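Heads up, the thing below is written out as structure tokens.
With one protein chain held back, the other chains of the complex are shown just where they sit.
Chains: A, B and C, in written order; residue numbering restarts at 1 for each.
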Amino acid sequence: MARIELRNLGHQYAPGGDYALQPMQHVWEDGGAYALLGPSGCGKTTLLNIISGLVAPSEGQVMFDETDVTHTRTEDRNIGQVFQFPVIYDTMSVFDNLAFPLRNRRMDEAYVSQRVQHIATMLGLEGALNRRAKNLTADAKQKISLGRGLVREDVSAVLFDEPLTVIDPHLKWQLRRKLREIHEQLALTLVYVTHDQTEALTFADKVAVMLAGQVLQLGTPQELFERPAHTFVGYFIGSPGMNFMECTVDGSQAIVDGEHITVDPAMAEAARQHGGSLQLGIRPGLIRAAGEGESGHRVQVHSVEDLGDYQLVTGYLGNHRVHVRLDESEKIGSDGLQVVFPTENALLYADDRLVG
Amino acid sequence: MSAATNGQRNGVLRNRLLLALYITFTLLPLYWLLNMSLQTNREILGQFTLWPENPTLQAYIGIFTDSTWYMGYVNSLTYVLMNMTISILVALPAAYAFSRYRFIGDKHLFFWLLTNLMAPPAVFLVPYFQLYYTVGLFDTHIAVAMAHCLFNIPLAVWILEGFMRGVPKEVDETAYIDGYSYPAFFIKIFIPMIRSGIGVTLFFLFMFSWVELLLARSLTATNAMPIGTVMTRTSTASGVDWATLSAAGVLTIVPGILVIYFVRNHIAKGFALGRT
Amino acid sequence: MSLVLEGVSRTVGGEVHLEDINLTFERGEFNVLMGLTRAGKTTLMRVMAGLEPPSKGRVLEDNVDVTATPVQKRSLGMVYQQFINYPAMSCYDNIASPLRLAKLSKAEIDRRVRAEAERLGIDHLLDRMPLEMSGGQQQRCAMARALVRDAKLILLDEPLVNLDYKLREGLRAELRELFKDRDTVIVYATTEPEEALVLGGKTAVLHEGRLVQHGLTAETYRNPATVTVSQVFSDPPMNLIEADVRDGRMVVGGLLDEPLPAHMSDLAPGSYTLGVRPHHLFANSVGAHGIDLAGTVEVAEIAGSVTYIHLEVGGHDWVVLERGVHMVHPGERFNVHFDPARLYAFDHEERLVASPATERG
Partner (left out) sequence: MDKTEYQKAWFMVLPVLVLVAFTAIIPLMTVVNYSIQDILGRSAFFVGGDWFRETLQNPQLQAALGRQFFFSFTILAIQVPLGIGIALLMPKKGWQASAVLILIAMPLLIPWNVVGSIWQIFTRGDIGLAGYTLNNVLGVSYNITRSSLDAWVTIILMDVWHWTPLIALLCYSGLRAIPEAYYQAARIDRASRWAIFRYIELPKLTNVLVIGVLLRFMHSFMIYAEPFVLTGGGPGSSTTFLSQTLTTMAVAQQDLGPSAAFSIIYFLIVLAVSYVFYVTIMNMQKERLADVGGGK
């Protein structure tokens, strides 16, 4: 198990060209589960390939615990990896597949079969050990790929490159559950690359949301949901994404097209000092319908969609479009909707970055 | 790429050396043919030398001026181009049918084509000879072009079917939905999509018809005699004209070399009958 | 304009893909085909388009039998899930292709292609080749081609399934706008309940080649005719538990023994399958919600705005839908709470016999 540190790590495909990865400084604790989440082309796979040793970064260092592995060969980094499609040795049995890395390390056969039995049981493959790996289902093959990393007790980290891509949608959550269970049992450092927020937020303790080669925020699912550090994170996490409305600040009030919304005074002060383009951000699910006699802000309703377990109201606050997510039993009058923006959920952004 | 240790480095060196060795083995006989073609018979039979003392194009000039020689090339090229046209025109719709549809006997027909592709030409010598003789087509270019259809049409169907299978069926359907009639779709949309496949197929049709000797020789006499026959005649006569034979040999390789650069990425798929 | 399927069946190589489908699709609203993979959605669409002949039954367009009409003669647009475009043509030519075949004037073609590209947000990509565009842009180009010709029938076969999740969310929201007030029958196939609910209109639920239910989307969602529909048309699927009803009470051995709620009071005694929706389950006895069941957590899945908590309740795998982000660890005890008025009941033939009164009357 290893603590992975990225020291000022950056990468340009061609010297002087633009950055595939902006120089970054991160520490991923030993035994932690981390996810690299972002749209295609955001550099998440490049970062994974640098950690696995497939690509040597143009600048900065990769540290496993105290050793600098930036230019060490993949073989010597002692990592495990699960790829986008099942990578297994077709002609071997499941047992031989799992035993292969140990046999290459000249471990004695008794130890090998004990380890393989143990990991196979953990992965739910104990029944298929002598079957030919080729005839198994895609998710079983991905478990074999994972197993080849887990059999090695000294594996430093296990990397996942969008492993659920080829899995049938209805089986995905079972494999997610299995990965989660394994991480609970073996305190292993895991790095998981995906463009799907559910996979990232379910799998990882900490998620790095990436865009155009930059890590915009590294935080727990809670932090990403409640305090997105960047407007893109607010948009990308949660569906539908966070509402953003240009605003100005006066005292502890954010003014959006004349509507005064009370925000946290410290945040308002910091926003005023920062200047630049200010935006008020609030999640559709955290906007509350005003109760009887409670004074709220008027949202002119454009459309209401009945999504079964909730209603999604699309309306306008002034001329800013706003999504509001209401419980399915909420009554919406035809003359518009009075809503309340709870102060603790209303966040201020200056030039797309969270203030204070 | 990740850093290569020196273990890997002299591994790569060893590989390059072995490869160079094999390429030398391949090129040596070819060099020798070229070497002979640039000498006169007198110099060839004289002092044994590794390269021509005074290189001359006399053998080549001889070929281009002597009608029995250059007509050999013309005849060969004529029936090869005829065969290529017939084969490709006939094979395109058939390959499309095999790649898109199931119909009665489709598997057996596809297998039957494979057996024809593999059939030894010697088996068909006598029947072809008689057939074309009675039909009055003996010693004509079309006779050889038709005879070569025996293996070239199956070859074209198999290779084209391999390339066509790469185009999703949904593309055809989208075109039909748009309103394309079958022929319009085939020519305007489908053919451009398998351009590289057609290119490789034409290359193989050219090659297999150009290299065939047995049928071409036995179905022709004088006015359609291919270059192959012309060459085999000189080498069996006493006092062999080595220089001209070598020059003729070099010229038969030129067409292949000119074209191979354009098909090099798909040549393997062609050889594998479209099965990779 | 309406499209009618009369007794359509389709068997391929002895395998039944469709069995006696009777459906009518109306103009001007979304007709959603809902079902799991291999439920027969794609085959049904291909039969409607005339790409595959039905083994039995007829396809009628405005009471005209078009079963055997060649697809070229049909007024039709189709979008596949693998963003099909002509690779050798630019995006502009791809979209213009059906109009050129319909022999419209050059000016008319140019106007309509640019208008459609504008509506789909790809007007800046018109001279790009398909392979030079991202997956989302390629699918928009394919959609533009299907829409540009104002066909009588437009078929969309899971068009969003191969897109990144955020792209899918964006395009899904635009779909209603794109197809609003078009004089055409729109049929949209999907495996995702949320897509059906966003698009509204009517939903037909298919399962193993058979039509299980057809009705207004919200109506079908709220009153699933059978247990199968409750599983297919709900993500995550509705939670189920077998229970016995006798003398006014519902009993699950050792787990539950409660009086029947009002809307189930007239159920005859016998064995039933009870169902409750994941978002009607609440954690840790918040307020007086009535019934209380003990469960243990298997795993928590965080999907951004909501968290799915997978529980083991009396030997059943249940899911609780919590709003916001809640970290719970496998093995934790988790008491699940729900109001009996929210219960569904299915008889021993899995048919719906009782469903919670819809809140808004």
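Here, contacts are C-beta pairs under 8 Å (C-beta built on N, C-alpha and C of every residue); 3 or more make two chains touch, one makes a residue touch a chain.
Being a predicted model, the structure only gives us computed values, none of them experimental.
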Full-complex contact with the absent chain, from A:Pro39, A:Pro57 or A:Gly80: A:Gly80
Residue touching the undisplayed chain, where the options are B:Ala59, B:Ala91 or B:Ile177: B:Ala91
Those residues of chain A which, in the complete complex, touch the missing chain: 52-54, 73-75, 79-81, 83-85, 87, 89-92, 100-101, 104-105, 138, 145, 148-149, 166
Residues belonging to chain B that touch the chain removed from view: 15-16, 18-19, 22-23, 25-30, 32-33, 36, 44-45, 48, 50, 86, 90-91, 93-94, 96-104, 106-107, 109, 111, 113-116, 118-131, 146-147, 149-150, 153-154, 157, 165, 168-169, 207, 210-214, 218, 227-228, 231-232, 235, 242, 245-246, 249, 252-253, 256-257, 260-261, 264, 267-269, 271-273, 275-276
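One rule holds for everything that comes next: only the chains that are shown with their structure count from here on.
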Chains most often in contact, by C-beta pairs: A-C
Farthest chain relative to chain C (centres taken as mean CA coordinates): B
Distance from chain C to chain A - Cα centre to Cα centre, in angstrom: 27
Complex contact set, residues of chain C against chain A: 36-37, 134, 164-167, 169, 173, 191, 193-194, 197-198, 200, 218, 221, 234, 277-279, 298-305, 308, 310, 321, 323-325, 327, 329-330, 359-360
Chain B-facing residues of chain C, complex: 49, 51, 70-72, 74, 76-78, 80, 82, 84-88, 97-98, 101-102, 142, 145
Residue numbers on chain A that touch chain C, as the complex places them: 39-40, 168-170, 173, 176-177, 180-181, 184, 195-198, 201-202, 220-222, 225-226, 235-241, 283-285, 305-310, 325, 328-329, 331
